[in-house]
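Apart from one protein chain that is not included, each protein chain of the complex appears where it belongs.
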Amino acid sequence: MKLAMLLFLWQASPVSIKAYDTPNDAGGSITITWELDSSWVVSRIEIYRTQDLNAPDTLIETLFKPETQFQDLGVTDKKPYYYKVLIYQGDTLVAEGRTTEPAISTQQWFNSRRLSVLIILLIYTAFLLYFIMRARVDKNLFIRKIAGLEAIDEAVGRSTEMGRPILYIMGLGYISDIPTVASLAILKRVAYKAAEYEADVIVPCYDPIVMVAAQETVKEGYIEAGRPDLYKESNIYFLTSDQFGYAAGVDGIMMRQRPGAVFLQGYFYAESLILAETGHSIGAIQISGTTAVTQLPFFIASTDYTLIGEEMYAASAYLSRDALSLGTIKGEDYIKMVLVIIILIGSLMETFGIGNHMLINFFNIF
Amino acid sequence: MKKEIPLAITFISGFLLVLALFIPHKPFGNLEEIFNDWYIIVSGFTMLLGIDSLLEYNFKKIRRKEKDAPYSLVLILSFFITLIWGVTEIVRTPEHNPFSPTSTFSKYFYNSIFMPLQSTMFAILSFFIASAAYRAFRAKEFNSALLLVSAVIVMLGRIPLGQGAAPYVITVIFLVFAWYFYAESVGITETGTKLLYILVSVAFIALIYPIGWVYLKQHIPSFADWIMNVPQMAGKRGIMIGIALGGIAMSIRIILGIERTYMK
Partner (left out) sequence: MTEFFKKLAGIDRRIIYLTVFLATAIPILTKKTMKIEPLPEVKKAYEYIESLPESSIVMVSIDYDAASMPELQPMLETFLHHAFRKNLKVIMLGHWALGLPLGQQALEDIAKKYNKIYGIDYVFLGYRPGVAAVIINMGKDIKSVFSSDYKYTPIDSLPIMRSVKNYKDIKLLFGLEAGAVGDAWIQYGYARYNLPIILGTTAVMTPDYYPYIQANQVISVIGGLRGAADYETLVEIPGQASIGMLAQSVIHLVIIAFIIIGNIGFLVLRRAKK
């Protein structure tokens, strides 16, 4: 029997295995790696673990594919572990390996794979802070004309002349979505102008939290214009949280109440064209804005003015002319130029076959 | 203090979440999940707010006997019927699920009313796309003519009949453009410009056969793919980079308290 065991073990080749603390994690994990010979037809790999080299091993995992790595998630931090790997071809053990050094799992304080993200974020923040500080001194920072935002006053005015209300649609975003926050900034401006012209602003909402924020925003707009008496909370209401139910409801509002100006500002999905085309059919002036790239073509085709992507984000700075906000827009533009240069350099390097360069590794964060 | 406390909460939570992206060590590593869970719980309760707003608005319309009051009545009745029916099926069915196969809610409401209504709303898009395309794809200038031709090529490239129809469509489009440039040239007196317009017109006619009947007849699906994978992708990536940068700037403005429109 012992001879048979010895013969059995004698057939198994040694295999080098490494066990180490899984990097860039919150602990509780050890990674074990080993090598496979290409001549082996691996049927199964057994992985054993022990906390003491003199204690028996416990089988923790059996793999049925020729893998070369395993992550053990059942370990406790700061405790030493030793591993043994047995590789089988059919029922025959072809290789065996054991670690002699203990592997200890710990939590890391920094995810080194995200170093590139941190560097870019710090550079970007530095640009923004620099321009914010510059804006405190030089309050006349130039920002180009954005046609959609310039047209807000005209749209509200025309709607008032026609004796029709203004419809403001905030899309399908939640308050946690940045386009929704940007939309609130534009809503405030619209409410302010509507208060000046004594027009009604109707805001059907997709989300209850957004409804509350919109009510406060419109109220602020009316108060700033000096007409808090004209504010009607019942004009800003929750409609439904169903996408096409919302589209149907808003279309119904458009057909019945015939607004003179329709604002479509926020995050939209497939219902964008339904809303825009219905708005066009009633002859309203339409100003749209979204960061949903797939919906932009529909808005550009169906509405009079479109705020494309980041133009929506610039709206609050553009409309308020607040120096600090304008500073962030400037910073954003400068960092975009930096990114353009990096993209150009990377493209040229790829085009001329300069492989495995620093830029590829730098941006490899996942 | 009314403004300072919310701003402080915004700053601390925003900063912590940014830190959590880089620090796997507990408690930072799990922060995103924890905050997400809190948001889901809170937003569940805010649905009550929404329901209150919806019912109050529509009840008011009925009370005041406004012009659209019948629609409000339909809405309120639908709301309560759906709610009561769904709850009844939760109690009644063995799986305690209104969408189980034995449920009348699933059979008569979901399959017969809800599903057809939702599909219909999505299907309405086809009509609107046709009218929007008819109105928007006009060759007012070079950019819009390019957009028009690209749209036609992609539409043809995506359908099985595309390869058969492409030569005829390209022939018609190029003939229209050729006629237009020739007609424009008639009214021009300056020789150089006149010749240029006539050349462009002739070029359109000359290109009908090689482009329409040779190249696109064979390759329109792959050319449509190229339009989607190369120029379309490039433009979209550019816009997406801008949106991402704008989003970061906006987020920093919110975290630092420069942007306050979301709060009172």
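To keep things simple, chains are lettered A and B as they appear, and every chain counts its residues starting from 1.
The criterion applied here is as follows: a contact is a pair of C-beta atoms (placed from the backbone, for glycine too) under 8 Å apart; a residue touches a chain by one contact, two chains touch by 3 or more.
All values reported here derive from a predicted model rather than from experimental measurement.
Considering the whole complex, the residue from B:Leu48, B:Val176 or B:Leu195 that touches the absent chain is B:Val176.
Residue in contact with the omitted chain (choice from B:Thr46, B:Thr88, B:Gln118 or B:Ser251): B:Gln118.
The omitted chain makes contact with just one of the residues B:Thr46, B:Thr82, B:Asn97 or B:Ser251: B:Asn97.
Where subunit B meets the omitted chain, the residues involved are 32-33, 36-37, 40, 95, 97, 99, 101, 106, 110, 114-119, 121-123, 126-127, 129-131, 133-135, 137-140, 148, 151-152, 155-156, 158-162, 165, 169, 172-173, 176, 180, 183-184, 187, 221, 225, 228-229, 232-233, 236-237. Summarising the interface, subunit A meets the missing chain with residues 73, 242-244, 269-270, 281, 293-294, 366.
Simple rule for what comes next: only the chains that are shown with their structure count from here on.
On subunit B, the positions that touch subunit A within their shared complex are 18, 21-26, 29-30, 39, 43, 46-51, 53-54, 56-57, 60, 67-68, 71, 117-118, 121-122, 124-125, 128-129, 131-133, 135-137, 236, 239-243, 245-254, 258-259, 261-264. Interface residues of subunit A, counted against subunit B in their complex, comprise 24-27, 107-111, 114, 117-118, 121, 124-125, 128, 132, 174-176, 178, 181-182, 184-185, 188, 205, 207-209, 211-213, 216-217, 220, 234, 237-242, 244, 247-248, 252, 256, 270-271, 273-274, 276-277, 291, 293, 296, 298, 300-302, 308-310, 312-314, 316, 322, 324-325, 328-329, 331-332, 335-336, 339.
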